[in-house]
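Note that this complex is displayed minus one protein chain, with the remaining chains in position.
And then chain A:
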Amino acid sequence: MAHTKKLATYSLSLLAGVSMAFGASAETLTIATVNNGDMIRMQGLTDDFTSKNPGIELEWVTLEENVLRQRVTQDIATKGGQFDVMTIGMYETPIWAAQGWLVPLDDLGDDYDADDILPAMRSGLSHDGTLYAAPFYGESSMVMYRTDLMEKAGLEMPEAPTWDFIAEAARAMTDKENEIYGICLRGKAGWGENMAFITTVANSFGARWFDENWKPQLDTPEWKEAITFYYDLMQEAGPPGASTNGFNENLALFQQGKCGMWIDATVAASFVTNPNDSTVADKVGFALAPDTGKGKRANWLWAWALAIPAGTDAEEAAKKFVAWATSKDYLELVASKEGWANVPPGSRTSLYENPEYQKVPFAKMTLESINAADPGSPTVGEVPYVGIQYVAIPEWAGIGTAAGQEFSAMLAGQQSPDEALEKAQALVTDEMEAAGYN
């Protein structure tokens, strides 16, 4: 009898031990992300999350942007289940949501305040009115210019310049002997590189990728005007080798004082005004992206957002993490540790209402640029697609990159603007026909 009792006691305590061990075993979230300053900062601040959620551990997989996109698509399409949270962009979100690949994020907690998310961001990251990716940081594009060179050229940058003014200023600021180029713009081929920029230029010249019936429009006079303008401007006032310049290459040129103006992502503002890296940190001004008076400015809209793949076995924990990383409290946390200038921009309205944040030199222009962008109505004419610097269809990555190679070759002097447009029109037409659009 005593023996049986002892056995029962041992069994019970063993059972208790096992259940405790299971109870205490942490759930691990694998998060796929890119190596951007704001993401790296987040990785350094995760103690705040794990201390509030003791049962959840975080594992980071940092990948190069294109590798991340390919890995995540591959994993999500094959239901590999490698990632519980992933960093995706505004282009993928509506497409993947339509496929049923993402978990809807309409229940991130009572204090999450989804209505505080900037309207442009919210609509770009939603599908059928439901949020599928929470914006971690958002950006538009704007003009960054050298105030000293502008003054030397005897010009004054308006808050909302036209392309004609930009061209005039670029030519006036160019001093090739001293390696100062009036304007630095993207030329490196890629749907997210030169085509992001070129598409915004085209929008502002009244061009569009497709008409209402999905017929490619690259043979229209608007495209010709836009591409010829870009080509001429870069020939006269751009740096040598511009056909291989992307964001980072232009950032380097601008920081070394070799560009009079640079039109690119608003997030660059914090880099070019950082005296540790930039030789021109105290001589930078900002203005809205240019237009031609046709009603659309050449500014884009982009967000790096956190999404949860459908089928993850840690959905609840993943939602807790996404809510934490994109909350108002997180912005406060970054501000308290790293200062307001380092807070991830472009995601929440309340951030721009904060008097402390309003003191950051590029805050106002970033918000105005984001607000001026409307992915639902990106062009002067009617279009059947969503997206400003991209077309939110699965075929875009392919056609955008292929067309980008033509325009990059044009910039490198291998073909004329007319030839580039003709080839781009032909390949887009082929691709769209093959995809069954017309």
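Following the convention adopted for this analysis, a residue touches a chain if its C-beta (ideal position, glycine included) is under 8 Å from a C-beta of that chain, and two chains touch if they have at least 3 such contacts; residues count from 1.
Please note the rule applied: contacts and distances are computed from a predicted model.
Participant: Identify the UniProt protein name of the omitted chain, choosing among "Alpha-D-ribose 1-methylphosphonate 5-phosphate C-P lyase", "Putative mRNA 3-end processing factor", "Thioredoxin-like fold domain-containing protein" or "Carbohydrate ABC transporter permease".
Facilitator: Answer from the record: the omitted chain is "Carbohydrate ABC transporter permease".
Participant: Would you mind spotting which of A:Asn36, A:Thr50 or A:Thr429 touches the chain that isn't drawn?
Facilitator: Selected residue, touching the omitted chain: A:Asn36.
Participant: Check the options A:Thr130, A:Gln235, A:Asn248 or A:Asn438 and report the residue that touches the missing chain.
Facilitator: Touching the chain that is not displayed is residue A:Asn248.
Participant: Consider the whole complex, including the chain that is not shown, and state which of A:Ala120, A:Ala153, A:Ala207 or A:Ala265 touches that chain.
Facilitator: Looking across A:Ala120, A:Ala153, A:Ala207 or A:Ala265, the contact with the absent chain belongs to A:Ala265.
Participant: For review purposes, identify every residue of chain A that touches the missing chain, sorted by number.
Facilitator: 30, 32, 34-37, 40, 43, 59-65, 67, 71, 74, 78-83, 192, 247-248, 251-252, 255-256, 258, 265, 267-268, 271, 276-279
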